[in-house]
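Can you read through this structure? Questions will come right after.
The complex is shown incomplete by one protein chain, all other protein chains being positioned as in the whole.
The block that comes next holds chain A.
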Amino acid sequence: MAVAIAAARVWRPNRGLSQAALLLLWRPGARGLARSHPRRQQQQFSSLDDKPQFPGASAEFIDKLEFIQPNVISGIPIYRVMDRQGQIINPSEDPHLPKEKVLKLYKSMTLLNTMDRILYESQRQGRISFYMTNYGEEGTHVGSAAALDNTDLVFGQYREAGVLMYRDYPLELFMAQCYGNISDLGKGRQMPVHYGCKERHFVTISSPLATQIPQAVGAAYAAKRANANRVVICYFGEGAASEGDAHAGFNFAATLECPIIFFCRNNGYAISTPTSEQYRGDGIAARGPGYGIMSIRVDGNDVFAVYNATKEARRRAVAENQPFLIEAMTYRIGHHSTSDDSSAYRSVDEVNYWDKQDHPISRLRHYLLSQGWWDEEQEKAWRKQSRKKVMEAFEQAERKPKPNPNLLFSDVYQEMPAQLRKQQESLARHLQTYGEHYPLEHFDK
């Protein structure tokens, strides 16, 4: 009979020795015994005992040959608070968030959605070079962001703009980065959607996938040392979780006891690659216990489920200095990016199902309506207002010049090396003669 791993609501790694066994093994005054954490207590070496003496595992012997069968038919269950119609299922799980907070959740998601539509269009019209939408995943962003402190450090992948939106990153700056204009705090160096904000503790996005994972762990370690009472949250997709850096990050976080939340957005696709081609196990949550990490799977389209899980993970990560893994199941309604046409690899019906039947925004709206905190009129007014805000920011961003080309050369190092300065001067001289062949009129003088 296959040894099935028990499906628990919170996936706990096997902590090994029972109390009785611990008593049997304890020998006062012996060398090499208990370190700070009970689970790392080493057994007193004794050849008389028939118990396993291996340093590498805390387990009993078994005399029956049995392979553990990975359980992917009945995987780790998905925690949710609301049903697809936005009704609370188990009232004891209702976070009872105040009206303003729930409205903020709703408005962040919808404003993001509006901004996404307009910026996607602007790429299609050749105004910006590239864009990535967040359609369908807004719930994972705002639900988790709302559960954190504003000073908690965020490492993202590239589809977490809602976290910034929730932290009130101005539309002007979203647009400035996408346009690479003179207001961009990133100084125009990166492709669109590579946001960063020091003030809001959102580390600048980079294109290589999963590189942020071990970095987030290091940041969490430093926060622990500094007694900062701060958690680090690290977002990544289920595709990025295949990278070696993900494995590295998980293992380091567990062994070095870091206050970090690993937040995986499992949205079903990595560009065109479906999850069936990305992994063969039970998603990402099932990997956590392999590293000794507390893990949970949640309905990513249920803002309250995401909120509750993140809130509790945060509380415990900081209190206990250990990592938590949250796998938020969701669906990428949009294309991977403006360089992708997903009709090439999935059906319109599939996409429509998620858009119409299981969308974080509509589910929360139903909740708001049932609470009497929202109505059709407010919905209409807000849609109009949010569109107006976005359009204003958009038009402004269009009109601004790009930064001075000298900014091509700065910040490579803190100080500019002599050889680089020579190169900068060389470009300046070149432009004096050949400037007409360059788009200088769009750039700040």
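Rule of thumb we're sticking to: contacts are C-beta pairs under 8 Å (C-beta built on N, C-alpha and C of every residue); 3 or more make two chains touch, one makes a residue touch a chain; residues count from 1.
In the analysis below, contacts and distances are computed from a predicted model.
Student: Of the options "Ubiquitin-like protein ATG12", "superoxide dismutase", "DNA polymerase delta small subunit" or "2-oxoisovalerate dehydrogenase subunit beta, mitochondrial", which is the UniProt protein name for the chain that has been left out of view?
Tutor: Going by its UniProt entry, the chain not pictured is "2-oxoisovalerate dehydrogenase subunit beta, mitochondrial".
Student: Of the residues listed, A:Leu97, A:Ile118, A:Leu185 or A:Leu427, which one is in contact with the missing chain?
Tutor: Of the candidates A:Leu97, A:Ile118, A:Leu185 or A:Leu427, A:Leu185 is in touch with the missing chain.
Student: May I ask which residue of A:Gly156, A:Pro214 or A:Pro360 touches the chain that does not appear here?
Tutor: If we include the chain that is not displayed, A:Pro214 is the one touching it.
Student: Which of A:Ser58, A:Asn71 or A:Ser206 touches the chain that is not shown?
Tutor: Of the candidates A:Ser58, A:Asn71 or A:Ser206, A:Ser206 is in touch with the missing chain.
Student: Which residues does chain A use to touch the chain missing from this display?
Tutor: 153, 155, 184-190, 194, 196-198, 203-204, 206, 208, 211, 213-223, 225-226, 244-245, 247-249, 251-252, 255-256, 410-415, 417-420
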